[in-house]
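The structure follows.
Removed from the display is one protein chain of the complex; every other protein chain stays in position.
Right after this comes subunit A.
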Amino acid sequence: PCPPLTPLPSAPLQDIRNTVGNIPMEWYQDFPHIGYNLEGKKIYKPIRNKDELDMFLEKMENPEYWRTVQDKMTGADIKLTDEQVDLVHRLQKGQFGDVHFNPYEPAVDFFTHEVMIHPVTNRPADKRSFIPSLIEKEKVSKLVHAIKMGWIKPRKPKDDTPTYYDLWAHEDPNSILGRHKMHVPAPKMKLPGHEESYNPPPEYLLSEEEKLAWEQQEPAERKLNFVPQQYQCLRAVPAYSRFIHERFERCLDLYLCPRQRKMRVNVDPEDLIPKLPKPRDLQPFPTTQALVYRGHTSLVRCLSISPSGQWLVSGSDDCTVRFWEVCTARCMKTLPVGGVVKSVAWNPNPTICLVAICVEQSVLLVNPCLGDKLLYGATDQLLESYMAPEEERVQPVQWVMATMEEHSKGVRLVVQHSKAVKQVTWHGKGDYFASVVSDNSNMQVLIHQTSKRWSQNPFRKSKGLVQCVLFHPIRPYFFVATQRYVRVYNLLKQELTKKLMTNCKWVSSMAIHPGGDNIICGSYDSKLAWFDLDLSTRPYQLLRHHKKALRSVAFHKRYPLFASGSDDGTVIVCHGMVYNDLLQNPLLVPVKVLKGHVLTLDLGVLDVLFHPTQPWVFSSGADGTVRLYT
């Protein structure tokens, strides 16, 4: 409570001091008055109707504005006098409020620091300061008595040397807690080897390069945590500078390292190798490269062989198709076709001499005129005996007779598709063939009948990008391989019978066992899936023999062999025995890895094919050769 300021000069007549006392003034915020004066009358708040603009104008125009202060108690504006302003300034500077107060007056000591000769008080000493205290005497005698009686003993010096005794005097099995059973004892420190010796055999010392490598390694990665060194004699051996470090690290390991029991696999690696029948017992199979068919100048994409096994046809990126005699590796005929040959297929019917060739958007049916004259003559006759039907039917493709020039080269018929053709394959009887068009619509697969020159589109809907198609050798089934699935259709009932999951990313090729119950699928992720159609829709076995993408797979017609060609330039021949009795699963044994093709453009073997009667395998490669292994 500071004394009230000097009586306000503006209101000398009436005393409008507020009587509410020292309370927060917000309590009167919502009332029209601000308190009560001495007479108990309400003090009304002064009317404030100034808005921002007025305030601003006043601030600008009123020269006394800066010394105007609102009195919280009365709500009135007060103009500070000059003395009051001075006081405020002084207080702000931290000076005394009173102008006349001198803080630096000279100090006068009450007592001098000098020792005077006379005492300050003149009182003589008490008598009781000369006689012994009775109370103290009593206390002392009590203590003496206690000591005499042995109640108080002098403090024994503490013996802090630990005492030891036979801790394990009686080892009772009960004290073995359950936790000791799950306790993982800390592994002992590794015992030192020869290299840690102060005088190791010379071969354990690091050479310069090794030392450099050691220094560049991370300390955690190093195999040895020290550099082996050699000293002439024991006297020369210095202290090991990291000794305390190593002990400390061991301590940290002991209490911070998580412990875990690890089962170390203790297997003889030889036991892991599966016991397979010896390849020698599974003969015959091709073992050595016998012939190389040279002539193509670019990669040979496809191969096919005549049903008699005498002639071989190969199609290549150099826009030619070559016919070879198998036994002599002689090129009998070269047929320029004016486009990259994607696929060739020799008619499997031995009475017909006809080859289907995929060139860009068309499939050429070619009579190679090789072999028995009667045979290929008969084929020509057969083709010419075609009678056009009376009514024109709408066909997805156009069948065109070859021109004279083409006819002289051997081309008989041209089946013109709307898009590029990828693959062509014959049905076992030799009348029907199927072609795959690289397209996304439902027109991907077409089935053609040669004798009636008639084509049809078996599918209404596209089920994905078709990779290859295949006819079942005996039954009316049709296999369509898309990227990840192989669908099996029944052509008679016109329905989907099975959908095989290949477990591969991208199927590249497909081949069927001559028995018709097993399929192999090669894929670009270097897997080969063997399906047993009777068993399940999942692969019976996935073989990961190749290191790179598989390009083609093939079954032998007579022998239990199958082969796969891959981008790593090898052909792997496997023994794939299928047993007649249903209980026994097929036996798959790799028997030979055939090498020969040179890798060109990162491509190795593009197609593999078995001879129809002999245990021989042909392979065509990106190096422009066809090779025969016998």
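What to note about this one:
To be clear about the criterion, contacts are C-beta pairs under 8 Å (C-beta built on N, C-alpha and C of every residue); 3 or more make two chains touch, one makes a residue touch a chain; residues count from 1.
Simple rule for what comes next: contacts and distances are computed from a predicted model.
When the unshown chain is looked up in UniProt, the name that turns up among "Mitochondrial pyruvate carrier", "Aladin-like", "Spermatogenesis-defective protein 39 homolog" or "PESC protein" is "PESC protein". Among A:M149, A:A220, A:V267 or A:V394, only A:V267 touches the chain that is left out of the view. From the set A:L53, A:V120, A:L134 or A:C233, the residue in touch with the chain omitted from the display is A:C233, counting the whole complex.
Per the touch definition above, the residue from A:K211, A:R247 or A:H407 contacting the chain not shown is A:R247. Counting the whole complex, the residues of subunit A in touch with the unshown chain are 155, 158, 160-162, 164-168, 171, 175-177, 179-180, 184-186, 188-189, 191-194, 196-204, 207, 226, 228-229, 231-235, 237-248, 250-252, 254-260, 265, 267, 269, 272-276, 278-280, 543-545, 572, 588-593.
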